[in-house]
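Below you'll find the structure I mean.
Only one protein chain is missing; all other protein chains are in place.
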Amino acid sequence: MEFVRPDSIEATVAALQADGAACLAGGATLVAMMNADLVAPHRLVSLRDVAALREAARQPDGTVVVGAMRRHRETAEETDLRDGQLVLSEAAAQIANPPVRNMGTIGGSCAFADPAADYPPALLAADARFSLIGAEGRRTVPAGDFFLDWYETALEPGELIESVVLPPAPARTVGSYTKLARVAGDFAIASVALVLGMDGRACIHLAVAVGACGPAPVRRRDVEADLIGGGLGDTEIRRLTDALAEAFDPVDDVRASADYRRRVAPRMVRQALVEAQQRISETP
Amino acid sequence: MTGEPVTLRVNGAERPVAAVAPWTTLLTVLRDEFGLTGAKRGCNQGVCGACTVTIDGEPVRSCLSLALNCADRDIVTVEGLVPAGAPAGALAPVQQALAEGNAVQCGFCTPGILISAHALLRRNAPLTVDEVRAGLSGNLCRCSGYKKIVEAVVSASEARP
Amino acid sequence: MKIADSFVVAAPVERTWRAIRDPQVVGACLPGCEEIEAVSPTLYRARIGVKLGPIAAEFAAEVEVVEEEPPVRVVTVTRGEEGGRASNLRSDNILTLAPADDGGTRVSYEADMTVTGRLAKFGFGVMKKKAQSLASEFAGNLEARVNEAASGG
Partner (left out) sequence: MTPLDTSATGVGASLPRLDAREKVTGRAQYIADMVRPGMLHAAIHASPHAHARIRGYDTAEAQAVPGVACVLTGDDFPDGRMGAFIKDEPAIAKGKVRYPGEPVAVVAAEDEETARRAAALIRVDYEDLPVAATPEEAVAPDAPLIHEGLADYFKVFPAICGGNVASETELSEGDVDAAWADCDVIVEGDFETPAQAHLSIEPVGALAEVDAEGRVTLWSANQSVFRVQANVCEALQLPMSKLRCLTPKVGAGFGNKMEPHVQPLVVQLALKTGRPVKLILNRTEDFETVRARHPFKIRCKTGAKKDGTLVARELSAVLDCGAYGDDSPGVLGYSLLMSRGPYRIPHCRASGKLVYTNRMRFGAFRGFGNPQVTFATESQIDEIAGRLGMDPLDLRMKNRMQPGDRWFGGGEVASNGLAECIEKAKAAAGWARGRALPAPPGKRRALGVAACAHISGLLATGAIVRLLEDGSVVLNTGAVDIGQGSDTVLTQMCASALKVPADRVAIASPDTDGSPYNWGTTASRVTYTTGRSVVAAAGKVAEQIKRHASEIFECAVEDLELRDGGRVGIKGVPDKELSFFEVSGRAHWAAGGPIVGTDTWVYNQPSVDPKRALARGLPFPQIGVYSFGCMIAAVEIDETTGKADVVEVWSAMDVGKAINPGSVEGQIEGGFVQGMGFALTEEMVFDGPRLANPSMMDYKAPTSLDAPFDIHSIIVEAAEPGGPFGAKGIGEIGLVPVPAAIANAVASAIGTRLRRLPLTPERVLDGMLEDGDED
């Protein structure tokens, strides 16, 4: 095993072209897996000195670019996120615990793609995109196309997550992230990320993604589109939760049964939508 | 140990190690090379918190930090909580609060708890119970039920000038 | 962990049976199978690679036919060992064939799998999903292969 610590994105990409190379971001997952003898990369490419990966910036149109090495604590406290984009900071604040949030990074977490992790549904609900860079150059992948299967992403070998890009959320949308876990800081039994905008009683923006209920976060844009423009009462919410539940493929694991996940996630979606509408109605 | 040389800055002192393998964690170097056994190996997976140290002022898991990745960083362990130059046997206020508050039972989680508490206490305002509960949520204690630990940290935050 | 499922192939029972008892066919259908050789009519050796996210493992496996009732039932035991990493895999498999309505064959399988060692420490629930998906991939491949042979011949 060799250890390299490049200081630029270009040098990082070059270092990643070797067989068996792996990025070392915060280490929260990779080192734990190395300690358990689950992985043994031939080359560790430390990203700690690549300054460009550590920044987050808000562009004039409200787009926020979050560098892959932004730590969870920084994202949880990110002041550049507004309105519905706050779904991301709410998710970040619920990852693990303070020391792990001081280490773990958004790029590292997304590259590992644990199906019960907090970022994937939040990014899906925020309509985020991944900016990836490899030997062939940069490409952009929408979050919905990034998380592919259990622990599998669209990242190609030799490719690096450079940043996560959150488009501006429409004004007055709210973002929320609700997580059910056995104890504080555990991975989710199920989680709900949503971005909602209402104009009076009419729904003008709706994005709901459910985590830990399948290999990748589940979202039903088709049904969301149908619901735009109308009210968001019991019937409409029911349409959405039924459609989401159809797309679930949860596991039975030590955290909960698949059956419970199927039953509880729609209840959580309903509750989250009711609370979000209340928040909007209470905001002057 | 095979690997490359590295110098770590621990509790204010520069400490060289002749050879560190890429997979060697900071926890292993602290304990096996430097004899700083205050940080404990409870799970080696980043969950229990017994290995918590601060790097550049922030509490992190030393079991998940690779030693080679810690060069040029300021590392503080429980052994460094008392400022250098303090009289022998001096305790930091948070150490004293835990000791007097019956907040130490088996003591295995205590070094990690103290590091997390120390980081919380660097904030100015007195801490609330809920802030301390949240701040210590990454440090498992199986003996105390947490109450006396939380009380001690809150009282240390109130006692500060 | 136990997995079970069934699928239908468009070939009669006898032909399906021959495919299933042909190590080369089975090897070609088994996801991650890098090589397979028959040591005897009831014992095969294979190298099988398994990947789950960042974790990759290669098992040296032995498949032993412990019981068979041509052309309807075969019971096998697969034992795999990951060299030097102290991880082991064992699977007790029962495969049954029955005529389906349209002249095809319904193939049913049950497997009771055990993974021990380093790989067993990771994502119990996801492992089962992975095993299920490998099994259904195998079924799909076999189905395609037998159907292909049926339509071609």
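Each chain gets a letter, A, B and C, in the order it is written, and its residues are counted from 1.
In this text, a residue touches a chain if its C-beta (ideal position, glycine included) is under 8 Å from a C-beta of that chain, and two chains touch if they have at least 3 such contacts.
Keep in mind that what you see is a predicted model, and the values were worked out from it rather than measured.
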Self-check item: Displayed partners of the chain not shown (whole complex)
Solution: A, B, C
Quiz item: Of the residues B:Leu8, B:Ile55 or B:Leu98, which one touches the chain left out of the display?
Solution: B:Leu98
Quiz item: Which listed residue (A:Glu2, A:Asp186, A:Glu224 or A:Asp249) would be found touching the missing chain in the intact complex?
Solution: A:Asp186
Quiz item: Of the residues in chain A, which ones touch the absent chain?
Solution: 32, 36, 97, 180, 182-187, 189, 254-257, 260, 263-264, 267-268, 270-271
Self-check item: Residues from chain C at the interface with the omitted partner, ascending
Solution: 1, 84-86, 88, 114, 116-117, 120-121, 124
Quiz prompt | Touching residues on chain B - with respect to the absent chain | solution = 31, 36-45, 47-48, 50, 77-79, 81-82, 87-91, 95-96, 98-102, 104-111, 114, 129, 132-134, 136-150
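Keep in mind that, in the parts below, only the chains that are shown with their structure count from here on.
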Self-check item: Topology of the chain contact graph, where touching chains are joined (line, ring, star, complete, other)
Solution: line
Quiz item: Between chain A and chain C, what is the gap in Å from one C-alpha centre to the other?
Solution: 36
Quiz item: What is the distance, in whole Å, between the centres of chain B and chain C, each centre taken as the mean of its C-alpha atoms?
Solution: 50
Practice problem: For chain B, write out the residues touching at least two other chains, lowest number first. | Solution: none
Quiz prompt | chain A: positions in contact with at least two other chains | solution = 36
Quiz item: Taking the complex as given, what residues does chain A use to touch chain C?
Solution: 22, 33, 36-39, 112-113, 115, 150-152, 215, 249, 251-255
Quiz prompt | Parts of chain A lying in touch with chain B, wherever the complex brings them together | solution = 1-3, 5, 24, 27-28, 31-32, 34-36, 40, 44, 46, 48, 73, 96-100, 102-103, 184-185
Self-check item: Complex contacts: residues of chain B adjacent to chain A
Solution: 4, 21-23, 25, 44-46, 49, 52, 58-61, 63-66, 68-69, 116, 119, 134-135, 137-139
